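Worksheet: one structure, shown below.
With one protein chain held back, the other chains of the complex are shown just where they sit.
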Amino acid sequence: MANTWGYGAMTNSLNDIQNAKAIIIFGANPAVNHPVGFRHLLVAKERNNAQIIVVDPRFTRTAAHADLYAQIRPGTDIAFMYGMLNIIFKNGWENKEFINDRVYGMDDIRKEAAKWTPERVSDVTGVSTQKLIQITNAYARQTPGTLLWAMGLTQHTIGSSNTRIAPILQLALGNMGVEGGGCNILRGHDNVQGATDMCCLSHTLPGYYGLSDGSWKYFAKSWGVDYNWLKGRFKAKEWMNKKGFTLARWYAGVLAGKAGEDKIHNAGTNLKALVVLGNGITSIDQQAKVKEALDNLELIVIADPFVNEAVVLTDKKDDVFLLPAASQFETSGCVTATNRSAQWRSQVIEPLYESKTDQDLMFELAKRLGFYKEFTKGMLMKENKKSFKWPEDATDEFARIIKTIGFTGWTSKRLKNHQKNWDKFDHVSLMGYGPMKGEYYGLPWPCWTETHSGSPVLYDINRSVKEGGMGFRNRFGLMHDGVDLLAGKGSAPKDSANPDGYPEITAKNIEKVLGITLSASEKKRIGKNWKVDTSNIIAQKCMERGMAPYGNAKARANVWTFPDRIPMHREPLHSPRQDLVKEYPTYKDKPNHYRVDTRYASEQDKEDWSKKFPINLITGRLVNMNGAGVETRSSKYLAKLSPEMFCDINPGLAANHDIKNGDMMWIHSPSDTKIKVKARFTYSVAEDRVFLPMHFAGYFQGEDRSAHYPKGHKPYAVGESANTVTNYGYDIVTQLPETKGGLCRIEKA
Amino acid sequence: MQNTTQKALSTRIGRRSFLKMAAVASAFGATSAFASGNVTRAATKEEVKNPFPGSKLVKTICTSCSVGCGVIAEVQNGVWVRQEVAQDHPVSLGGHCCKGADMIDMVRSEIRNKHPMVKENGEWKRISWDSALDRISKKLEDLRKTSGPDSTMFLGSAKFNNEQAYYFRKFAAMYGTNNIDHQARI
Amino acid sequence: MSSFARMKFYCDEKRCIDCDGCSVACDEAHELPVGISRRKVILLNEGIEGKEFSTSVACMHCTDAPCEQVCPVNCFYIREDGIVLHDKNICIGCGYCLYACPFGAPQFPTDGAFGTRGVMDKCTMCAGGPEPTNSDAERKLYGQNRIAEGKVPACAAMCSTKALIVGDAQSVSKIYRERVASVGHGVQSAPYGWSKAYGK
Partner (left out) sequence: MKKVILLCLSMISAFAQSYAGKVPLVSQNQGVYDGTSRLNSPELLHNIMLYQNWGGLFVNLQIHWFRTLFFGITVGVLVVFFLHYIVIGPKKFAHDGKAIYVYNLFKRIIHWMAALAFVIVIPTGFMMIFGKELGGGTLVLDARYLHSIGTVLFIVSVIPMFLMWLIPMLATFDDVKWLFMAGGYLTKKKVVVPAGQFNAGQKMWFWLATLGGFVMIITGAAMYFEDFDLAILKSLNLDQIDILRISAIVHNFLGMAVTALFVTHLYMSLFAIKGSLDSMISGNKSEDEVKYMHSSFYKKLKKEDKI
């Protein structure tokens, strides 16, 4: 998504959905996962008569409130959306002006879409042609329309393509940069957006700066440390620039070298220690491998308010540390909601028992590892202080440093003020009134300066930059294949000094592009470009001229750096349609994918998986549970709503296997793992698939591991982890696991 | 039947023979949730007597999902005594799903981790923070020396707030590895 | 009783999404034992397109409450605003109110020796009981008395989609009319149990 138009985040806000006239949801279940957010959809339905359209492999609670529902085969969203585009282009429903001015490469999409006739789409996706036409008709002819998605779109080998085809659909309809439109990714946890922006990620530095030398040098400077010292902390300079292991596949780093395991490229060593702060690693794919990896580590350090069930899963006997972390209410700081807005989370009480906050734990470790001074120096630099105040100084530190996504305005003072006055914001536009006038609630990034309003709708050219308007980001150069990548004539944000497209602002081009002259002192202070301009002169000058620091360019439908330049449908590694595998094969095996060789074609072609494993397996959340679930299973009121692990199964499918409602059943996966769960009859899944909730742990392949809990800390509900049987398979770009669309075999236990 | 109701009222209503209040939680006017009009009148001091004297209200944010619903915590003498409704929050209007409605239980759950523990010989043992941190850092330092910093994997969390997330990334960087990740990748 | 002052519950099935927010809010607000569910969300016809729906059910505080009429010990009393309450010190836990209730509202905890059933517990519309307002005794027996504090009952206040509404009859019917009149709401018949609880 970031590769389409600049930023990979929800473009509008939940409240803004109230403006939508049509809502289409792919692979998301907001009624269960974002119940409060779902209210905004219902209001849109009531007030605007917005049709809610749900495309999902399962008849979810969201689908129950939908006007149109298509039960799609898992992993065929690209085919479905090309089908929609096919109909849109055929009928001329696309927004031609928008495409012409603001999109690059739509012709390639047009060509591909022409191949996806409704009949072909129907064959691949399992949705009838009438339904496809009906849905396209309902969605494309009502603007603005908003498109929502979540993990149902991303957790596939083709997840990164999925997240490109959805924006393309929106671009074709001109639904971008308008109120009530946009691509709205529903994030899972409370601060996934924030933790991602801060880049607890192996492939970038905070603010998506990447791992290039320039980025490292910028951060070394901003953190107040010597770049050479920082470089010296690494084994060698090359390892600074290489992406690290991911959460999805870290276990490969431990198991490498064993028979049948994938090869790794990790500075000549296997992983030997694991430090986990509040991450439920029992909810990641391939639990059997995770267990084996945990058993083989030399050191496991886990800090969590509740027993992280990784320590229950492992048989490791020594050096497993379980530290009591303070809960989110025992510390303060800001969190970023799914719509890029920051909210201040105040500390409610002091940490209970002996628990310590995560930052204290990090400080203590840094002290003992000898880099505490360097670690905390960044907080002292702004005002040249002697001591720091957590978390305000940390907030101000990253606000000072991160320019790429416009954090400059996110000072702790402003965010706290927003919290204090959260009643003074409009319920639809989130615009403030009274003392909060001129600011949007939570200052959704980019918030370019310390007085900027925040940007409630990304890429909206109908408002001025000062009020949160902007074009698409100029991120991919000025020209490609002889086509101008800057936005077309007259498509700059309102009140822009330059009415057309313009490149991103650097110290070199600022005078020319903005049409201003800088004073000598400004010239001296200004940073090299807008991303590293700590003086913030570029942003300020841009605001004055009504221009976005990152330029005004075209979104691109064709991403020439990706394995698939335009999104292509490819069958899942474990596909129930072997006939389609030949036509839509997966990628070639990818060596050194986040430090580990990853199988694609070799796994898909290994055998005809659908023979032994004929049933599609999908996973998802329950309304009363969260992530790996230990937090929620530790609450008696929430645990009582679903006290046992279960499998949703269609009565028809169950009858074929002689399974009755409430019977125990085995689910076998292609990786030779199995789980024993209780069958629950429901018509919400079709007869060719089963659904598993992903929140349980405490059992492993039929074995009750209750004895491994420290005494008195066992949650009120335990069960098999669904991820023991989710299949091998990872996204080609991001390495997200393919948990939504594998295969399995069931039998009565 | 009317008779019995009347009787019940006359005998039992006594102290309550007035309307205390009528409130409507409405999607259309949450700010006016405490509906005024002919139904209600201002409550007397005695009626609104706070059940938790001296408590203060702390505004905070739910930690369940990314909607970012407001939570108001009522705190008395450093104890979170009650979860109040953030009816004026612009996104949630006080709404919660079951997870959000139970935020207070996350804090006061009896089965929380209470002190550092280490597994030795397959048995859980209670240890002090100091000894835990010393042992962990010694082991990390050893591994760092013998196998290099890339032998350690850091897994952060989407439950961090931004400051913690930022500092965790910084921690890994200063430890000398890019082997760091969090839940955005599952 | 004048009708404008009646307090009523109203659950909009078009908005209810089975999130259980109300029931957990209730459990948590009153710190109920696990075996008691004063409010519950019920899902019907799961997975059947066009027919699946859910609704939240608790004591509706009926007009002419049948529970009050069948109680052999007269432990119920109805406030002027229509809230149906009961006195746990009078209740004998016979269960008749449960048999009389169309909504399954009365709950009976198993306490005491041999799992004997204790006295009845039910939704109080967050209005406590006969004990002195906001006293410890009241909170222990009936949970919070939010009405006395001028606060909305926990369930409706925390309803994620504002499907569940509580208030005086006038305000509720106003919202109800607004929603029915809204374009996308579709034709709405009376919600489940509405006429049973409050007449037509």
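Some observations on this one:
All chains are identified by letter, namely A, B and C, in their written order; residue positions are counted from 1 within each chain.
One rule holds for everything that comes next: contacts are C-beta pairs under 8 Å (C-beta built on N, C-alpha and C of every residue); 3 or more make two chains touch, one makes a residue touch a chain.
Everything numeric in this text was worked out from a predicted model, so none of it was measured.
Considering C:C19, C:C59 or C:C75, the position touching the chain not shown turns out to be C:C75 (whole complex). Touch with the hidden chain on the side of chain C covers residues 18, 34-37, 40, 42-48, 51, 53, 55, 57, 64, 66, 69-70, 72-75, 87, 89-96, 98-104, 107-108, 116-117, 119, 189-190, 192-193, 195-196, 199-200.
Please note the rule applied: only the chains that are shown with their structure count from here on.
If touching chains are joined by edges, the resulting network of the protein chains shown connects every chain directly with every other.
Once the centre of each chain is set as its mean CA position, chain A and chain C turn out to be 39 Å apart. Chain contacts: chain A has residues 35-36, 39, 623-624, 636-638, 641 touching two or more partner chains.
The multi-chain contact residues of chain C, meaning those touching 2 or more other chains, are 19-21, 24, 27-28, 160-162.
Every residue of chain C that touches chain B in the complex is listed here, in rising order: 4-5, 7, 19-25, 27-29, 64, 68-69, 74, 76-81, 87, 127, 130, 133-134, 139, 144-145, 147-154, 156-162, 164-168, 170-172, 175, 178.
Of all the residues in chain B, the ones that touch chain A in their complex are 27, 30-31, 58-70, 73, 75, 78-80, 86, 88-93, 95-100, 102-103, 105-109, 111-122, 124, 129, 132-141, 143, 147-171, 173-186.
Chain B contributes residues 1, 4-5, 8-9, 11-13, 15-28, 30, 33-35, 37-39, 43, 46-51, 82-85, 87, 92-102, 104-105 to its touches with chain C in the complex.
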